[in-house]
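All protein chains but one are shown at their positions in the complex.
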Amino acid sequence: MKEFHDLADFQTGQIDALLELAGRLETNPEPQALAGKVLALLFLSPSLRTLASFQAAMTRLGGGSFVISPNMSIHGLETRSGIVMDGMAAEHIREAVPVIASYGDAIGIRAFAERESLEDDLADKQFNELRELCDIPKINMESAINHPCQSLADWKTMNDLNIPQQGGKFVLSWAYHPRALPLAVPSATVHMAAMRGMDVTVLRPEGFELPEAVMHKAKQAAATSGGSISETADRAAALEGAHIIYAKSWSSTRHYGDNPADEELRHGLEDWCIDEPWFATAQENARFMHCLPVRRGVVVADRILDGPRSVVIQEARNRMYAQMAVLHQMLRN
Amino acid sequence: MKEFHDLADFQTGQIDALLELAGRLETNPEPQALAGKVLALLFLSPSLRTLASFQAAMTRLGGGSFVISPNMSIHGLETRSGIVMDGMAAEHIREAVPVIASYGDAIGIRAFAERESLEDDLADKQFNELRELCDIPKINMESAINHPCQSLADWKTMNDLNIPQQGGKFVLSWAYHPRALPLAVPSATVHMAAMRGMDVTVLRPEGFELPEAVMHKAKQAAATSGGSISETADRAAALEGAHIIYAKSWSSTRHYGDNPADEELRHGLEDWCIDEPWFATAQENARFMHCLPVRRGVVVADRILDGPRSVVIQEARNRMYAQMAVLHQMLRN
Partner (left out) sequence: MKEFHDLADFQTGQIDALLELAGRLETNPEPQALAGKVLALLFLSPSLRTLASFQAAMTRLGGGSFVISPNMSIHGLETRSGIVMDGMAAEHIREAVPVIASYGDAIGIRAFAERESLEDDLADKQFNELRELCDIPKINMESAINHPCQSLADWKTMNDLNIPQQGGKFVLSWAYHPRALPLAVPSATVHMAAMRGMDVTVLRPEGFELPEAVMHKAKQAAATSGGSISETADRAAALEGAHIIYAKSWSSTRHYGDNPADEELRHGLEDWCIDEPWFATAQENARFMHCLPVRRGVVVADRILDGPRSVVIQEARNRMYAQMAVLHQMLRN
């Protein structure tokens, strides 16, 4: 494996093999598998789970990692092309990234959406510029429009819980949040659930439709897997029979990058806070999923997070095992 | 060992076994003992020695660690219960701590005293809330009222120096400091020395008495070990015949959490700076101990720190070996 950038780059059988490997590493440690191997971790955006789980993953496989964030360079990193660097930044990303990559056997990169142009973010412009600067195996640790490590962990979590693939109903629900958030997780999640063969419903208020390109990609995955995909603002219809309610807030796509318009649109949507009534017509033991971090009392009620429906800690823990499988396939001799 | 939270949870024989193991690991490295094992390090308060010594300890045993501090999460961590998180904090400690723990085989937690309520700090309220969020082996890396890693290292340091247990005279002396400091180290230290069987004197100005609960716990340890414990403001009486002068500043317990009143009380106590005259009637080769960091010229004179009495570097180094023993007992298969 030379790259782990998008689940869409893999066949379902390859994902199954990765998840089988993840399960095996969970029960049968291999503390020498990656002895002497180095993972470079480049964070252009903040992190807690990803930072911790990748470091732990490399240690469990007998290797190691190092962490770089822009504030470690003198006065930060310049990213613009063709610029005369007579300002504050003393280093350009065109040197910094290849150098960092030169110390690793693989590199993980995180760079959140800039949320200025929807087109650029859908094309993962910034992330792809970074990718092109590295000639070693690469892992997407969350880009503008993707988060394959989260999706692989979520897939494993549903397998662990015996959530059905064919006939399983997966609801990705928009939730209220005071700030406009990226599209990476909803885009990756809707595709993952479709690829897993599930019947996927995107539930969101008007103005928060997922981009056409995202829906199109998920539909293609559903067509191959035998799943289905639909989008609605009708909460009652969406939630009926759900096996999974996966909550996530995201920015308005109608006003992408326009924070005041986005804020005006989300004003009054505070009741999009997932609570027990949302589960009234769902499957009896329907589960609540979220990628974390999550705002209590805003995105979801405390009693859901603290109750038996929530599997958010399992999802986070599975980040480590999913990533161990990826690293094992990438770096094992 | 499922938890290393308080020396009082152990029998003296168990401490002896830990220190024997620490000594063995110092002379006979075991670089594969914890291969593939991960220690999560959660610092809610700053650190230098603890940060470095735990990372080094895991490396020396063939495992690894990762470090998390609140500023790594987006906009910090919320700690209040039942709150609607519509402010800055994007993550609650009720998710963050279990997630961090889920990546480790053990977790070390540091959370200094809040110094608002003496009762809460004596009960280690905040730390115990954090403990309850983790279902893996836990290490107290300094809480409001305890610092067992420091105490275990100090015990080893006295053993290394052949300081007598029975009949050894241990003086814990308050020292001047411009700021009001927590009770964790004095509380842990007085208990440790009593448990070691020593004759312990707490020397402090009026208003800086150790809390009754702390003295009571130390007295119980002394009753079992054959040691003794007393408290005085009489410097001459306290220091006579001392084998150890252990310096530490702490906040006024009379005005706990009231910084202006504390400041007024410590005003004029600048002569509580340990210097050579303090050793005039002590044992000839009496030693100076301190947990570090220490303010030169304020807590202790340069000539003491730079002279042969000081064993502060040995104490700090023994942090690593003491912690290696704890980790070895916790995590070795």
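We call the chains A and B, going by the order they appear; numbering starts again at 1 in every chain.
Assume a contact is a pair of C-beta atoms (placed from the backbone, for glycine too) under 8 Å apart; a residue touches a chain by one contact, two chains touch by 3 or more.
Since this is a predicted model, take the numbers as computed values, not measurements.
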{"item": "Omitted-chain contact residue, chosen from B:Gly36, B:Gly64 or B:Gly168", "value": "B:Gly64"}
{"item": "Hidden partner chain, touching residue among B:Leu239, B:Ala286 or B:Met320", "value": "B:Met320"}
{"item": "Candidate in contact with the missing chain, chosen from A:Asp86, A:Glu132, A:Asp271 or A:Glu284", "value": "A:Asp86"}
{"item": "Touching residues (missing chain, whole complex) on chain B", "value": "29-32, 46-49, 51-53, 55-56, 58-62, 64, 178, 292-298, 302, 305-306, 312-313, 316-317, 320"}
{"item": "In chain A, positions touching the absent partner", "value": "35-38, 40, 63-66, 68, 72-74, 78, 82-86, 90-92, 94-96, 98-100, 102-104"}
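Everything below uses one rule, namely that only the chains that are shown with their structure count from here on.
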{"item": "Gap in Å, rounded to a whole number, between the CA centres of chain B and chain A", "value": "40"}
